[in-house]
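One protein chain is absent from this view; the other protein chains keep their places.
All chains are identified by letter, namely A, B and C, in their written order; residue positions are counted from 1 within each chain.
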Amino acid sequence: MIDMNDRSLRQVTVGLGGPANGLVREDRFDITAASEVMAILVLASDYADLRKRLGEIVVGTSTEGNPVKASEIGGAGAMALLLRQAFLPNLAQTLEGNPAFIHGGPFANIAHGNSSIIADRMALASADFVVTEAGFGSDMGAEKFMHIKAATSGKAPDCVVMNVTVRSMKLHGGAFGDRGGIRPDKATLEAENVSATVSGARTNLDRHIRNMAAFGIPVVVSINKFASDTDAEISAIRDAAHESGATSVCITEVHANGGEGGKDLAQAVVKAVQNHIASGRPFVPLFKPDVDVVEKATAIATRMYKANGISMTAKAKRELDRIRSWGYGNLPVCMAKTQYSFSHDASLLGAPTGFTVPIGEFRLNAGAGFIVAVLGNMMTMPGLPKRPAALDMDMDENGNLLGVFG
Amino acid sequence: MIDMNDRSLRQVTVGLGGPANGLVREDRFDITAASEVMAILVLASDYADLRKRLGEIVVGTSTEGNPVKASEIGGAGAMALLLRQAFLPNLAQTLEGNPAFIHGGPFANIAHGNSSIIADRMALASADFVVTEAGFGSDMGAEKFMHIKAATSGKAPDCVVMNVTVRSMKLHGGAFGDRGGIRPDKATLEAENVSATVSGARTNLDRHIRNMAAFGIPVVVSINKFASDTDAEISAIRDAAHESGATSVCITEVHANGGEGGKDLAQAVVKAVQNHIASGRPFVPLFKPDVDVVEKATAIATRMYKANGISMTAKAKRELDRIRSWGYGNLPVCMAKTQYSFSHDASLLGAPTGFTVPIGEFRLNAGAGFIVAVLGNMMTMPGLPKRPAALDMDMDENGNLLGVFG
Amino acid sequence: MIDMNDRSLRQVTVGLGGPANGLVREDRFDITAASEVMAILVLASDYADLRKRLGEIVVGTSTEGNPVKASEIGGAGAMALLLRQAFLPNLAQTLEGNPAFIHGGPFANIAHGNSSIIADRMALASADFVVTEAGFGSDMGAEKFMHIKAATSGKAPDCVVMNVTVRSMKLHGGAFGDRGGIRPDKATLEAENVSATVSGARTNLDRHIRNMAAFGIPVVVSINKFASDTDAEISAIRDAAHESGATSVCITEVHANGGEGGKDLAQAVVKAVQNHIASGRPFVPLFKPDVDVVEKATAIATRMYKANGISMTAKAKRELDRIRSWGYGNLPVCMAKTQYSFSHDASLLGAPTGFTVPIGEFRLNAGAGFIVAVLGNMMTMPGLPKRPAALDMDMDENGNLLGVFG
Partner (left out) sequence: MIDMNDRSLRQVTVGLGGPANGLVREDRFDITAASEVMAILVLASDYADLRKRLGEIVVGTSTEGNPVKASEIGGAGAMALLLRQAFLPNLAQTLEGNPAFIHGGPFANIAHGNSSIIADRMALASADFVVTEAGFGSDMGAEKFMHIKAATSGKAPDCVVMNVTVRSMKLHGGAFGDRGGIRPDKATLEAENVSATVSGARTNLDRHIRNMAAFGIPVVVSINKFASDTDAEISAIRDAAHESGATSVCITEVHANGGEGGKDLAQAVVKAVQNHIASGRPFVPLFKPDVDVVEKATAIATRMYKANGISMTAKAKRELDRIRSWGYGNLPVCMAKTQYSFSHDASLLGAPTGFTVPIGEFRLNAGAGFIVAVLGNMMTMPGLPKRPAALDMDMDENGNLLGVFG
């Protein structure tokens, strides 16, 4: 693991230069955010659990084909010790002085993408309502919240707050062409386009709302309003969201107006949570926790992504056989997947159907307690943009930063 | 560069897996301490110099065979910016409350191995006497102080304090066999062995003293006394040191008695410095700063290490040709070499002669302003000990460290 | 290309060890039978065509992204010269003294798998009937005969002779489990199993006959009779073949009885050819020669293999884009595929449906004049059997061979 995006480290041969340098082998670097150690840090309940999970990491295979764990090579203690401080959540504050933990990260494409369980617990111990982030769209971080984080912590959410913008609806409605991830110019972004907004909301947002509602939890849609958004566009989203079954829909202007701009949303969430608790409705995951990983992946693919099914490469099948033979076949699955589409293909916008989800690899994270399924060409060592941001950064002779902010 | 000793990263092939992952190439990882960026940090005079030097790093070769600098690919500013805080020396204090800067490191085997110039300058601006460290024996950090650091800062030392222990003299006198770096057991280490002490002092210490005295600077020998050292052993060193021309010889017991244990040494240094300044003796490096790197390396090899001369591999010659053709042939040379012997061979103890110093590689550090000559098999990515220290480390369920201290 | 099966050469990094050894790059070895040069040898019409095709081989890409041909780097002449003798067909004779050319090979899985055009032409110039081999099942060599060899030579066959054995029908009828390529023991192979024979004939043989008949050519089925075959098994195949539309069905015992054992077949072929020529029925390939390679591959996959369609990896798409941009997009396609199934998956016996054919790679053979589509995990550098045949071979002290024959 290395904390730098360098695509030339995606696939490497190490140990060259003679036996003193170890065995020659093919390997890869991942960025730290995709590491099993990071996942353990955010899923562990306390120091003892942290150390135990680190010891459960499968670091290799014995010559007899059995898993070799970190604890078996004496690595658990030292790793735990190195993470002792990092395991304590970082307490920060908002500009208005409200406390906030920043602990664990939202990379829900290459990791499970949720804030740490220990931070949530500390927050729950001292506040009535805790808002925690699940990265990217609901098919990404929220799905993993439901099937990995909640399964680990035993604490399901009482409400889903789904944040949506006019421009994301335009994107999924086709206003910017057929390719996710490419940023149009400002004028195109901001130009009113009601029909694309409608189209995006009635396909993409609709599926997000219905998927989340199926877990048995209220879904409050928060429209994150930008200055350039028009009333017609906002209305289009509001109407669509209601029609898709949103519990309530609010306009949010936190970026412009601070806490005041989120008041409606806060009240809607409080109400939704109170009603939900009163209703006694159960939390309904897509599958029982102890079914096979392929059943889990298939359920997520067909019921959330609306794929026809999954396919597996020979490599994935081989790894699956090994994982099952070691007794890990029923762990949760963490789908490593593009954040730009419900599918594995970043170019399929809106609410695509008719595709098959290709699983290229399975990676066992026995310590974190899940199996990573790598979909399509998903990279766990991302590349940098074509024009590095570094080109705009500099320092003057007095040590002042240039080009970093704004 | 990576901050971890992993011998399997000494020689790697990167960029495998197709054109999206960059060009396939052979490369190596070094540990951070051996990095040119670290050397720049400790040699730069101010922010502007820091940025300029970073920009001068030669990061590759153009298709026409010319050097490509970091500044030419837009990398200087962002690197400078990342180092902005790191460039400020860390002020710490001793147990007795005296200020001390910790900034830059003593890895004088794989790097130039001296504390930072900026820290020394800040210290000199607020104290009458500044003590700064040069790592390992005088053939290592002190040689590099004289020819690299002093040449960069323009400030030569007014006194050399040479620290010596009875057990190091025993080692070089042959008490522990013929191999540096292997630690004998406690009983062997502590058993009185006057003849080995004499032998070590009259060969190894003698050469260190004479080498340093040749720079025209007083040499104060500090015998770092251990409880097990006998009077006869201490006397043996003292006599030998005087005979080799030490300006004065002191017993130091700072480890046992704190500042009080270093009083004699402090007074001896004050006196030596005052006499030296009064004498007006010039500082005399081994060579003029603008001679060719091979002349510099030969002078160090023959006059400090007492080798017959140097030899170069075909690879080293090729690199030398390129370095010269780019106009860098007259930079200072930083000898990457074992700390266990005056020679390149860790098994040659005492004051070896009759060997030829093999230069396996030259590496241009144009930003740091020197050329690294890698002697013999010196590794800039060290290995770990056979029994990892991590095996003794652990954390209990309350987060208490176990096995780290003591 | 190397004439040895060594799986460790399937994926290699070459050019390590410094610039004198060339550029570091990822590469692979293929066995000679899979080489484009071999394909050119068997498809070329004369010496001039041979030299021209060798020059058309695309050996790399220029820095501007254009194809670099062998002729552009001066390689065509020397290659042609090396192949001068090899281009002349080898004339052998059967045990009964009939002339036979052996020229080019039947590896219809990793190559186009047909005897050379020049040998066929020489045979046609001196005989009334020429029998030429197309390797493996009709989905392999015969498909490539129709779409590659016939398209190149301009000469379509006047009759298909489809050879079938009782045991292959048993295999496809499920008598030996669900896996192609694994040889059952002798007793199992020879035990009468009429139901499996019927099942294999009505699925697998049926599809072969119908596929071939669709080209507008008579299909004569030759049942290659073994001593252990029972009358019931033979009848089962005969009945099924007639029902599938075979022009005629013959029992052949050439292995046991020489030319006499093939008399019925020969007469049936003569009659079929005469009727065919008299009928004036046109030869009907699956597609027009100038359609895009994806259309060709899709037609073969859906109409011959009966797949749902094709899928392509990102790598295959990238290569396809490049091939099309260079103007080669309409070349014939050579499907590199397992010989054990109509599909890409060796375990799908009989007449499978419901699968999608995965194209993992496209390789341009511009000199041979086709594009290789590598299906699934098809290897162009095969492995050796688990127990090397070499273990049974030896030589005695007089130089006598041991263990080579029988």
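What we mean here is this: a contact is a pair of C-beta atoms (placed from the backbone, for glycine too) under 8 Å apart; a residue touches a chain by one contact, two chains touch by 3 or more.
For clarity, every value in this text was computed on a predicted model and none was experimentally measured.
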Which of C:A125, C:A187 or C:L391 contacts the chain that the document leaves out:
C:L391
Listed in rising order, the chain C residues that touch the chain left out are 2, 7-17, 20-23, 25-26, 46-48, 51, 74-78, 80-81, 84, 87, 383, 388, 390-391, 393-399, 401-404
Determine and list the chain A residues touching the chain excluded from the picture.
13, 16-18, 23-26, 315
Applying the definition given at the start, please give the residues of chain B touching the unseen chain.
13, 16, 314, 376-377
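Operating definition for what follows: only the chains that are shown with their structure count from here on.
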In contact with chain B as well as chain C, sorted by label, we have A
Of every pair of chains, which is linked by the largest number of C-beta contacts?
A-B
Based only on mean CA positions, could you tell me how far chain B sits from chain C in angstrom?
67
Please tell me the distance, in whole Å, between the geometric centres of chain A and chain B computed from their C-alpha atoms.
47
Counting only residues that touch at least two other chains, what does the list for chain A look like?
13, 16
